[in-house]
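Of the protein chains in this complex, all but one are displayed in their positions.
By written order: A, B, C, D and E. Residues from 1 in each chain.
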């Protein structure tokens, strides 16, 4: 039987934790091979606490960030985490990185893709990354790109929640019940020592999305994650 | 085991055929009890061909329209079709009809609801009906309404396709594969003798939605129906 | 040869002047029979100056408003102006008025319809009137309404400019060159003695729309009126 | 010196607490006279817990709801709370109630108005109430309505946060720091014994809006309330 | 007399056929000189069928694609078709190509421009091309660019229909009657041997747009093409 895979394209090395940790843990627990690409360490724009330490350098920040992200990935059951070190604020989405991502799509044939929202007035890298990830997905579908390879199909893309959702015109049309794996997500969150101020913030996000998921479904759900689908859902039943 | 039910709220007596015939036939074929409410016969606004017959009267139009709709319902496997005869162009959505619909929600506890788009610049009754159907659904959820009854849960609502989708700002975020029941839908369509000019139009709609569903899923799909979800999808998996 | 007709549905008795005076004068000058329906005198909400006169009564306000509107209509070349006296703030759009408007559509078969914007946060009557006018138009299209009459075709509907366009989410996608009839529109504007504070305001609107029309067309245009089309333009050429 | 006043138009008797309790307490603490109108008790749709008690009646629910709301109003420092008992699910916004609200605007001349969001797919009464409140405000501005009275000016209207903000297309463009009065809002929340399941939910909302307010301002803010302005802000400075 | 010209900027060498073939044939038949620029052959992303042939190479794909496109252009009566070979998936919109397009605008002074939709979640090249085409148009209007040349005026730009219109937030506000030239468009479509699976798809699109055009105009129209105007229509009459 074929292995089930999914791909998470994370701008900075903590995004996959706050925004998609539940989805990752949930599918990993069911035997999925989850691949996470951290395009940047977020070493300039998302490491304020580390920079407050005297004598801090860019390299030491990166080392710390990678350590945190690897620990979180392990807590979530990530099968493969990659750090592409493309810089941040601004991120440098090179042509090489583009084709590397195309190759990755072709290599793992993910059943779905998770990445950033289309807009983010607080963060210029996030929309750039979602465009990049979706663009590479389309190129991986092209029969004329490395014609000897099997082309990518049409995996759905889900955009995860930005920090201030309404300001980014992001609207969750999918609510994922992550109650069964909440402990793992919280453990992963607590690996992010450099951003402790966000632990409770994203725990509350999970509780709000959980309460909303319950209200929209009559199910008992405590923790949730919201996603915005890029493509229409193709279904065989409406129930 | 509880019976599975769904509710279709159709402004005029042909709408459920063009717009939701596939979903009805698909679920009926799987043993669902499908209830269709035709609030009006569409006797004034959607019966041009009948009115061209000499000596036509409102009552005769209604009789013809009901006959056609019953035949179509049978072709689709509808369990219960109701004609509320509320008039059309404009439809008269009375308070009595409102509470009758609330009672119906409480009586059958549908697992999902199908009704009209939120906007329709060509048809004033359609948006009024979707508002009416959603409003009744909310009232059926109220614990203080007939407190001795079991309240309605949170069945999802899907808005079916209007005649000119872009002009109505309707966007399909759910594409339903209706290939297995296409013959039934086409048979139901052919029951609508008074609107023969629409047979091919809605056959083409089904083919376009089918082609789009295939493209969005890598599946072999020939016929489709598009829906716009009102509420977020609550899911336990993203695949 | 058939007479060319168009219909303007104006909430208050001055709206047709500020918002559609140019279109009216332009077509009237070309021999069109322009019909203007003033559903209300605007006697409560748009007659502040009159109400500042001591001893003013509702009836006297109405008399003054009608006098002004008739003079303006004459300046513009209106063929038929009707005052339906439905009250304002709030307007009372009765069922009788509804069918009267349906009858009017059937009587004159307008080639196009001008009415209010879909939203107006400053005025509750305007959106109610545009809904009313469009609803009546649809009913006039119904073959089962007074089946002995010739049904209405599909005259385009253009929404004229509200007082604060951006706040009403109104966007002009049609710019009409009214330079040839500007003097008539200005003369009509000056008939509105009770709202002198708006004379220059709407003169500037005409100049801005004129400058924008020029910029969008390479033509020499000084005065313009903006409209938002409800329906797609059906054309035989793109030039 | 003139008394400063503001008006809160609440559909159900608890809405003003969850959604505007901070704004009310904040301005009350500064000497403002805050008037709250509860158009309905929410006795049918928002009192599930009470209805679970055996032998409950509509009248007893109303009594309980009023008791809770009065206690909450006291905790917030509300100067005047009114219960108009118009029913709920659906609410019956009568013409009498309309003119009563117009009179209230004229009587207190509020400096600002707080009411519900324009859309709410979970609640049909909320959008009806915001339309009602804004419509009455416009009528109170009309010089011809009770011409002997002083007309209302142009108080800004702010729409408070619905239960599931993104699903209601509600976007907060004003974030109010309610940290100084948080204890009062929490005390008022705890008066709502019948909806205990919402206490923590709305506490988390306050914390999220507070964190977002801090991030948008460089200020130390812990608790916030979000509002969406209906009208543009008129200012004398951009700082 | 000056020759009438129009410009079609097509990302891939088949786009002008599916999306604008009717407009091209219609105007060509009336003596217009129609220029089509194919920025790419679509050799990687839109040539699946060719790539399934054993031993296929990029150059052979391009040769085939050009052959097909030239035949289609001839069927439509295109006066000048140009292949710029900029690559695809992704397309490389170089600075040289940019100024070449500016020069072309200046050389032919098109009366209107046809190009791609602003969004396309299935195709990254299409939105890039529409931005490129509109940008070049603006630069061609600049008096300081090659100051000795006659600057471009303000030709309207119409965006043609993408493959899945609603998913691209594309809304047709212009419906062009292409019934008189349908045979030519169908002939051109049949030149695209490599994409036979699209022949019927786009024939159905033409029939749907035709039916919609008829419904919006009371005219007898069988085949249509939809366009979305970028700029407001400047008109001298509303009829």
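Basically, a residue touches a chain if its C-beta (ideal position, glycine included) is under 8 Å from a C-beta of that chain, and two chains touch if they have at least 3 such contacts.
Since this is a predicted model, take the numbers as computed values, not measurements.
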item	value
Among the chains presented, those that the missing one touches	A, C, D, E
Selected residue (touches chain absent from view) among C:60, C:171 or C:220	C:171
Option touching the unshown chain, where C:30, C:60, C:204 or C:220 are the choices	C:204
Selected from D:6, D:104 or D:205 as touching the chain missing from the view	D:6
Residue, one of E:4, E:145 or E:186, that touches the chain absent here	E:145
Touching the absent chain when the full complex is considered, from A:29, A:63 or A:121	A:121
On subunit D, residues whose C-beta touches the chain left out of the figure	4, 6, 23, 26-27, 30, 111-112, 114, 153-154, 156, 158, 172-177, 212-213, 215-219, 221, 226-227, 229, 231-239
Chain not shown, touching residues in subunit A	43-45, 47-48, 51-52, 56, 58, 61, 88-90, 121-124, 167
Residues belonging to subunit E that touch the chain removed from view	98, 134-135, 138-139, 141-145, 147, 230-232
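Simple rule for what comes next: only the chains that are shown with their structure count from here on.
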item	value
Most distant chain from subunit E by Cα centroid	D
Same vs different contact residues, subunit A with subunit D, by half of numbers used	same
Between subunit A and subunit E, centroid-to-centroid distance (C-alpha), Å	37
Multi-chain contact residues (two or more partners), subunit B	122, 167, 172, 212, 215, 226, 231-232
Chain-level touch network, classified as line, ring, star, complete or other	other
